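For this depiction, one protein chain was excluded, whereas all remaining protein chains were kept in their positions.
A and B label the chains in the order they appear, each numbered from 1.
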Amino acid sequence: MNDLIALHNIVKVYPPNVLAVDDVSVSFCKGEIHSIVGENGAGKSTLMKLLYGLVPFDSGRIEFGGVNVRFRKPGDAIAMGIGMVHQEIVLIPQYSVWENVVLGAEPVRTLGRIDSRTAIDAVRSKIEEFQFNLDPLAIVDDISVAARQKVEILKLLFRNVSVLILDEPTAVLTPQEIPQLFAELKRLRDRGHTILFISHRLDEVLELSDRITIMRKGRKVATVEASETNKESLATMMVGRQVIFTSKRTPHQRGELVFEARHVDWERGDGLKLLDDVSFSVHAGEIVGIAGVEGNGQFELVNSIMGLEQPTRGSFLVKGKDITSLSILERRKLISFVPQDRGKMGASLSASILDNAIMTHHRLEKRFSRWHGLVLDYRKARDFVDMLKERFSVQMASRQSDFRSLSGGNQQKVILARELLLATPFFLMDQPTRGLDVGSIEYVHGEILAMREADRAVLLISADLEELFLVADRILVMHRGCIVADLMTEKTTIEEVGAYMLGGRASA
Amino acid sequence: MNVLIGLITGMISGATPILLAALGGTFTFYAGVFNIAMEGMMLMAAFFAVLGSFFFHSWVIGLAFGVLGSLTLALIFILFSVKLETDEFVTGIALNLFALGITTYFLRQIFKVKGVFTSKSIVPVPQLHIPFIEKIPFVGPVLSGRNLIVYIAVIATVFCYYLIFKTRFGLRLRAAGYNADSLDSSGVRTSRIRMQALLLCALFCGLGGAFLSLGYVTLFAENMTAGRGWISLAAIILVDGHPYGIAAISLLFGFFDGLGLFLQNYGVASQFTAMIPYIATLFALYVYAQRRREKKRKRV
Partner (left out) sequence: MKRRLWSGLVGVVVALAVGALIMLAQGYKPLSTYVALFQFSLGGIGPFTTTLKNSVPLVLTGLSAAVAFASGPVNLGQPGQFVFGALAATLGGLYIRLPAVLEIPLLLLLAIAGGALWSSIAAFLRRAFEMSEFIVTLMLNMIADFFTAWVIAFPLMDRKAFSPMTPQIAKSGWIPDLGLLSSSTLVMLGAVVLVWFVFHRWRAGYEWRMTGQNSVFARLGGCDIHRNFLAVMLVTGALAGLAGGLVVMAGPHRFIKGLGANYAWDGIMIAIMANNSIVGTLVYGVFIAAIQTGALGMELITNVPSEIAQVLQAVLVLIIVVTREYTNVLLDRLLARRQAKERAA
């Protein structure tokens, strides 16, 4: 095993004082699959971005093939044979597969005219070489997420990279698509490529890797052989303490019917049904989870329930009241909502914490306004935020600080608190723990279970099957706009749910 | 017959500055730059074209100066928007005001007049008479004898189409607008492409502005672009940037421009005829908005 890449004492500070990478030294060999694990915010993504040249580092050095290198932009890294596939797929949806692959390395004829024939042939031969099963002429917007990921990898292989960095690639795949990816990666390793695999999913990492490096809070904890470790010790190293993988859920009797979806259809203009005869119910004191790969109708479902969109057919009822044609404000009297994307939907990052906290309360609670609702009572608003800070232990500099100054976990706390304090019977949550560190995730799960104790009805949409199994009483699976399964958590397995997520029916 | 020919040549003249400015704007549009400084670039070009032509007694130098004037503005835009990452909307508005201020100031300072500067020493860009074509009945007088810049504009339209859709530069240009992160991770610096787009925009706005002061008329008047930069922006948005679509829309606007002048001969107050291009833009925007609604309903 010869060292291909060696990082020595790398430091990276994000202004004003966040130590993202703290004196890390690690090396990678030729022809290995090396995983880098850590929880959200541990620095694994940042470390790879530093290697790749996307972000400059503040001190330390990098050796490639024994020579000191410093990549100032990704182009430099690619030229040396290092390529990175990001978590968010960055392709041009309007372009075809071949256009995306050759972008930046286009074959040209005279006057800069692109030689499309040569390009398409070259791309096709690469596809065959690596057995990727793609159509070079397909438009990227039309192909599946897994296929797009392959295009990203192909793009790098087209430039003859020998080192591939993959950032959380399985986050967008179903359980059934993952083995195919792993097979492709192992094939590449056998041909002498080096794969750097960033992840926080320990089962996958153990299955795939040769060696594993664990990072925590910006520092390297250890580098171990995959064969010489197990999930528990990895988790302990990742978090720094014993991590319990079992559920804290206790049996709880469910109460009356609170939320109902009845035969909801959502048809696109060209006739495609993004929601197809969706019917389900949620009772008080019950947590219902919805599993499914993103893009199978969850987004449309959430938008329809909240009122951002209107379904083509069908209705939603909360406590017997039909809300399908009510305004968003009317629905908010009955529904609390934690959206998928904190920054885009759940808050205004540039507004103060106070301004964010009183949203919706400012209309629904009379005590916040004076003069028949014309003027806001800021004194009461300030008291409200103080109470919120106390009760939910939010770390904030001041009420007037920008919302974006809060850490991800604290932002989610404020949003969660704001929604919890609306005295509503029904709670809709969409990926509430995305992007949070383990401590915050535990906290959020605790709050969700507390809602259950308090007899509220909770609908939880999540791409994280482990989370659903920890927290939900029932799990529904969405596939192509339909509810294809309604399973009691105790009576099913992750594999079964995964099968439904992919094919809509149980595998043998 | 002469009336019809007059109408058509008026339409071509009215369309040309809008076409050129819009072609320039197309590059920044595709590159993902929110560029609203076309008005300012044209105004700078109009002034400096007169300056060059007047002092050097040559329309060639006038043209060159005009383009240089536009380029100056583009360079400032690049400095602030691309290098210093200032908000593009703000930079555009500030530059438009800067162009207005500085051309008015120099008009006063250099030519010692307020409002309009005109002189027999300004050499206009000549008209091009094509020997065989001008003899063809009906179309001859229209196709031949137009200002040189008009012919340049026509060639430019085809050139821009080729550049944007058939070349490597064009692929990267559109990628910069569609998904800048993707382009960056492909190893091509988006900021560089955007800079090139701005320079190209300046080139075409330079020609458009020079046409205003050395072709359409031969003088410089304070704020003589009169909102044409905004109309060209509207044109780009209405056709999603495609050069041939822009040519069509520009002809439409040119038509309304010419119609306005035509109607004045029939006693319609000049103020109302002057409104016509802007009302036409509103109408075109209405059609565009309706089409977009239809498309949204079908796809979503």
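Operating definition for what follows: a contact is a pair of C-beta atoms (placed from the backbone, for glycine too) under 8 Å apart; a residue touches a chain by one contact, two chains touch by 3 or more.
Just so it is clear, the model here is predicted, and its values are computed rather than measured.
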item: Option from A:Val239, A:Met345 or A:Ile494 whose C-beta touches the chain left out; value: A:Met345
item: Identified contact with the non-displayed chain, of B:Leu4, B:Val60, B:Val90 or B:Val116; value: B:Val90
item: Residue among B:Leu4, B:Val116 or B:Met275 that touches the chain left out of view; value: B:Met275
item: Sites on chain A contacted by the missing partner chain, in the whole complex; value: 9, 11-17, 19, 22-23, 58-59, 306, 308, 327-329, 332, 337, 339, 344-351, 355, 358-360, 362-364, 369, 373-376, 378
item: Touching residues (missing chain, whole complex) on chain B; value: 76, 80, 84-87, 90-91, 93-95, 97-98, 100-102, 104-105, 108-109, 226-227, 230, 233-234, 237, 269, 271-272, 274-275, 278-279, 281-282, 285-286, 289-290, 292-293
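In the analysis below, only the chains that are shown with their structure count from here on.
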item: Centroid spacing, where centroids are CA-atom means, of chain A and chain B in whole angstrom; value: 45
item: Chain B to chain A touching residues, read off their complex; value: 166-169, 171-172, 174-175, 178-179, 181-189, 296-300
item: Chain A residues touching chain B - in the complex, by the definition given at the top; value: 54, 73-75, 78-79, 84, 86, 90-95, 99-100, 103-106, 108, 111-114, 155, 268-270
